[in-house]
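The other protein chains are all here in position, but one chain of the complex has been omitted.
Up next, subunit A:
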Amino acid sequence: MSTPEELHDVRLHVNGSVHEVQVPARRLLSDALRHDCGLTGTHVGCEHGVCGACTVLVDGQPVRSCLMFAVSAVDAEITTVEGLTEPDGSLSPVQQGFSDCHGLQCGFCTPGFLTTITAGLRDNPDPTEDEAREMIAGNLCRCTGYQNIVRSVLRAAEIGFEARSAHTSTSDGGQQ
């Protein structure tokens, strides 16, 4: 009988919660999120870092979770698609943009787009159409032909802008 694989105690910080898991060193972060943490919203499309479906935010940066080991994510704050919704449970501007513009069909690649765009709009809240394309140029989708995903990015930026304006005008009015 071969020797059982050594397991490591790993504490993952995901979407503001702590998950204590025991995994072998080779366990991919994507698999740990899906199968150990039960967060199956992150999807695995190629396992070689090309399709982008498994993209999560690691300390705010989009990362292919299939190219990272769970054990190396110990000290990081991870955000998956499940963590994108607003605190009240409503859709985030990016999620809402996709809903408004029919930016998804089968939904499999969608989580990777949502996380990527969330980071993209944080860094560039008012992208041009070309910049919107650039923002999603590393993610594969086989259903939509990307037309409505580009629109979704622009719509998300618009929603984000509206939300900030509403917030600003409220603050300016000194009503709080």
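Operating definition for what follows: a contact is a pair of C-beta atoms (placed from the backbone, for glycine too) under 8 Å apart; a residue touches a chain by one contact, two chains touch by 3 or more; residues count from 1.
Methods note: contacts and distances are computed from a predicted model.
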{"item": "Complex member absent from the view - protein name from UniProt, among \"Potassium-transporting ATPase KdpC subunit\", \"Nitrogenase molybdenum-iron protein NifN\", \"Xanthine dehydrogenase family protein molybdopterin-binding subunit\" or \"Branched-chain amino acid ABC transporter permease\"", "value": "\"Xanthine dehydrogenase family protein molybdopterin-binding subunit\""}
{"item": "Contact set of subunit A toward the excluded chain (per top definition)", "value": "1-5, 24, 26-27, 31, 34-35, 38-48, 50-51, 53, 80-82, 84-85, 91, 95, 98-100, 102, 104-111, 114, 129, 133, 136-150"}
